[in-house]
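Here is the structure we will look at.
Removed from the display is one protein chain of the complex; every other protein chain stays in position.
== chain A ==
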Amino acid sequence: MREPAVSVPRRVLIANRGEIALRITRACRLLGLHSIGIHSEADASLAHLRLVDETLCIGPAAASGSYLDAARVLRAAELTNADIIHPGYGFLSENADFAEAVEQSGRTLAGPTAAIMRLMGDKISAKQQMRRSGVPCLPGTEDALPTDLSEAQTICDAIGYPLIVKAAGGGGGRGMRVVMTAADLRDAIETAREEAGRAFGNPSVYAERFLQHPRHIEIQVLADRQGNAVWLGARDCSIQRRHQKLVEEAPATGINPQAIAELGERCANACTLMGYTGAGTFEFLYEDGAFSFIEMNTRLQVEHPVTEMTTGIDIVREQLLIAMGQPLSFTQADIRTQGHAIECRINAEDPETFRPAPGKVLNWRAPGGPGVRIDTHLYDGYVVPPNYDSLIAKLIVHGTDRTDALNRMHAALSEMQITGIATTTPLHLRLMNEPGVREGSVSVHYLEALMRKSGS
């Protein structure tokens, strides 16, 4: 007897814009999927809209009325009969309420379930889950700090100083206070609570040991609906400013590969234990040979290309296949990393003040050559709108080793031409020649210290 035909989801709504929307469109075309590009009124000329099978303007330029408006995105999915919604990164990609609404509408989000997003979105429950899975965490509170400040003081004194008070529901540096001595604790807790309540609607804060010169190391994972999970190597994203990454690389240099492999295994196991599906990233601080879990990003990362370049695995394609219900086509034993990859985020910003610099791109000339990849939605005459994130291109290079990759990146940056607007390219060019960067293993404070030293 023949089994009844099961319709395979094939219509993908791309709920994002810019370079990542183009990246997802390419993966859809590779898989022969029907792609639907939604956009705001300000974004009608985005590059991916000429490649998708359908387009739909969902609202005004303001993200709150378009890309961040869950009801509008869902209505667009209904109107276009989308089966899968790929949220990209940012916007609604880690919004558990949106994920739940997608599930209730009978559609599939290219990502984990709403329940997992909630579990990982709350930093306290995420840390508890990590401890259960054997993923290393910083010494700190098991639960939210009590509202009684004397009780909180006792708990924090036991952790030791310096420590950091963080918002349970937050990220991006908001609701976060470093406490150097016991005398500063009460003010820090009260300020962090107030800020967390305003920013995230959740005033809960927790405390953990503050590392003074950590590196930011992260593990990329992929997990299917059949319970298989793999890790795809580590990335070093320590070159950042105000918690915004600027340069990322893979693999993480100067760390024992065996230690990374053990960490990767623990992350993959954590995925299996919690029933994680899709692509995800475990973020860690690394200091004095020890990894400490910070948070899990339950979505595609901006910096995923460096992992793609070193493993040869198309992460966005895999995300879509997982959302279509297919098992991973490879096992951990099949994954090999090769060479070294670096990504520079090219932002439409003043390279010294980091002020956004929207405007019209007069000339765009992409660099090329062996090992050079550029993920961008730029074209001659494109107008960078002031309404959104300033990321306009990701320049990625792959070399035989780190020195080769740094040299290739410098050459590619020199070749790349963007006129009409200010970009961070001059800063990246400078960084590729900085002794600290050439040597590797810089801490998360490196870039800000460098900028201070040069008076920016």
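By definition in this document, a residue touches a chain if its C-beta (ideal position, glycine included) is under 8 Å from a C-beta of that chain, and two chains touch if they have at least 3 such contacts; residues count from 1.
One rule holds in what follows: contacts and distances are computed from a predicted model.
K.L.:
Could you tell me which of "Betaine reductase", "Iron hydrogenase", "Branched-chain amino acid transport system permease protein" or "Lipoyl-binding domain-containing protein" is the UniProt name of the chain missing from the displayed complex?
P.N.:
"Lipoyl-binding domain-containing protein"
K.L.:
Pick out which of A:75, A:118, A:209 or A:410 touches the chain that's been left out of the picture.
P.N.:
Selected residue, touching the omitted chain: A:75.
K.L.:
Using the document's contact rule, name the residues of chain A that touch the chain not shown here.
P.N.:
Residues in contact with the chain left out: 41, 55-60, 72, 75-76, 79-80.
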